[in-house]
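What you see is the complex with one protein chain gone and the rest in place.
Should a chain be cited, it is by its letter among A and B, assigned in written order, with residues numbered from 1 in that chain.
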Amino acid sequence: MTKALLQVRDLRTHFETRAGTIKAVDGISFTLERGEILGLVGESGSGKSVTGFSLIGLLDPPGRIAGGSVVFQGQELVGRSQAEMRKLRGKRIAMIFQDPAATLNPVLTIGQQMVMAVQAHGGTGQGAALELAERSLARVGIPDAATRLNAYPHEFSGGMRQRVAIAIALLHEPELIIADEPTTALDVSIQAQILAEMKTLAQESGTALIWISHDLAIVSSLADRVIVLYLGRIVEFGPVADVLRAPLHPYTRGLLDSLPAMADPGQKLRQIPGSTPSPLNVTPGCPFAPRCAHADDLCRSEPPAVGDQHHGAFCHHALPAPA
Amino acid sequence: MAQFWREYRENWIATLALAVVVLIVAAALAAPLITPQDPYDLANLNLRDARRPPGFVGSGGYVHWLGTDAQGRDLFSAILYGLRISLQMGVAAGAVAFGLGTSLGIMAANIGGKIEQGIMRLVDLQLSFPAILLALVLVAMLGQGRVPLIIALVTAQYAYFARTAYGAATAERQKDYIEAARATPLPGRSIVLRHLLPNCMPPLIVVGTVQIANAISLEATLSFLGLGLPPTEPSLGMLIANGFQYMMSGRTWISVYPGIALILLIVAINIVGDQLRDQFNPRLRR
Partner (left out) sequence: MLGYIIQRLIQSAFVMLAMSALVFLGVYAIGNPIDVLISPDATQDIREATIRHYGLDQPLWRQYLAFLGRLLQGDLGRSFVLNIPVLHLVLSRLPATLELALTSVLIGAFIGIPLGIYAGYRPESPASKAIMAASVLGFSVPTFWVGLILILTFAVNLDWLPAGDRGPTVEIFGVGWSFLTWDGLRFLALPAINLSLFKLAMLIRLSRAGTREIMLSDTVKFARAAGLTDFTILRRHVLRLISIPLVTVFGLEFGSTLAFAVVTETIFSWPGVGKLIIDSITSLDRPVMVGYLILVAFLFVTINLVVDLTYAVLDPRLRRGRRV
């Protein structure tokens, strides 16, 4: 077996607060191959964004990686200095964020910001950097890229702004892009466009993609594999088609039932009963047990394990696959 | 309240500053009891004792721990009496400015329309104009004395309260509970007094604290420039000004000790104000 691009083993990210330690990411493991698109799905507070920030080393204090390992192209990233991580960021691992209106600096031109991102990694001259920026803009489908370099972010529409952000992420042709809900703030029609373009771009350049979203539907149209998170732990993982067709975990089942696109016509949308409990007092057993219809004493005391490496669920009572 | 106090004590600098403020205020209040001399009673002053260094035993038979000034006043006594005046001026001006500014601000927020615009225009115009200039001109026109001085200080400061009260009241008015209170048959006055005012208090307390310090500082500056109280009742600023001419000849204590007292007071009040601001600010809370 060839070496995977990214191997995450038992990653734990904790936030020390006055009220106690919040285990935002509590023992997550997964593997990502080159060029693969992985969907990271969960509600807010599930730890999906924190996972992304942990990988790239950009946790806000008081957050810190409390344990586990992240091996990227054979190199361990956990425990590296900020200076070493910086050389990696943007160059080999890039990240895009939810709200492009907030990520781009409103008082600098797109060109200035892109040149800065180019020059962050080596002494590219102004002219060469601008050329690279222009090519990258053209690649994400921004017309008239050369003149648009002189425009300010507020002169772009929301979708165009996010394309600019993607173009910045693509500047150095990174091996991995982490996308943290980049389409959530956009109109649905533009969402679809960008998803399609991202898929093509990833395929063309062989870039692997971690797509963080609360929306299973978006991930299903884009990703090869999906990981479902709940309260900082993985509840289910597997190829997108399998997970959608035959969810094993009651939580995944619940998520699917609450999607309009997945429900049968005329059928009422179902909600998952209860709400996400406080991350401060997670039960020793299965984190979903307090809300689960199938939970018993075993669920409440023993954390579930998983056997199958292809498609599996951390559940004592995995649902039977439909016939 | 207990919670607030516990949080306050977590910052030892602020706790120390509060202790300093309490100590200075207590010493100023008790000045007639703990000073060896009444510095305003000219009969007590002996020119033979003038400009003596700290530790000198004067004709009064007691030790001048901080030395004497050009008129032979015991500096320790003069400083405590000066603090009394500075504090009186600061608190009086602060209180009047608080009342006037808060009323104007809340009135503007509540009435709206032309009155709101008129008041706030005036306030903004005044805020952009340096307080010290206003105070200078007013004192120059009204003459010296306590009342003109307080008028000058209030004019220079009420706008800060008005701005703060206006800001807090407009923000507060948009909240649901005021809407809910409006729906009840309570008269408008009682909505303002019972609901609006209490919720505007935190920022006003912070501004009030800082403005008392500013008033004291401004009064000292005016006195230093010779535009404050008459020389028969020297406040700290005037004590410092009187000592200024002797500084060059090495008799530094006449200016320096009153200055230290003034600065301790102002800095301590400002630190307390800073801590209150941090504690009232929900955004800095973890």
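One rule holds for everything that comes next: contacts are C-beta pairs under 8 Å (C-beta built on N, C-alpha and C of every residue); 3 or more make two chains touch, one makes a residue touch a chain.
Predicted model, so just to flag it, every value in this text is computed and none were measured.
Colleague: Which one, B:I24, B:L104, B:I119 or B:I271, makes contact with the chain that was left out?
Modeller: B:I271
Colleague: Could you tell me which of A:H14, A:K48 or A:R89 touches the chain that is not displayed?
Modeller: Of all options in A:H14, A:K48 or A:R89, contact with the hidden chain holds for A:R89.
Colleague: Thinking of the whole complex, not just what is shown, which of B:I24, B:M89, B:A159 or B:A213 touches the missing chain?
Modeller: Selected residue, touching the omitted chain: B:A213.
Colleague: If the hidden chain were put back, which residues of chain A would touch it?
Modeller: 56, 58, 60, 86-91, 94-99, 102-109, 112, 116-117, 120-121, 151-152, 154-155, 165, 168-169, 171-172
Colleague: Footprint of the hidden chain on chain B, which residues?
Modeller: Where chain B meets the chain not shown: residues 125, 128-130, 132-133, 136-137, 139-142, 213, 217, 220-221, 224-227, 237, 240, 244, 247-248, 250, 252, 255-256, 259, 262-263, 266-267, 269-271, 274.
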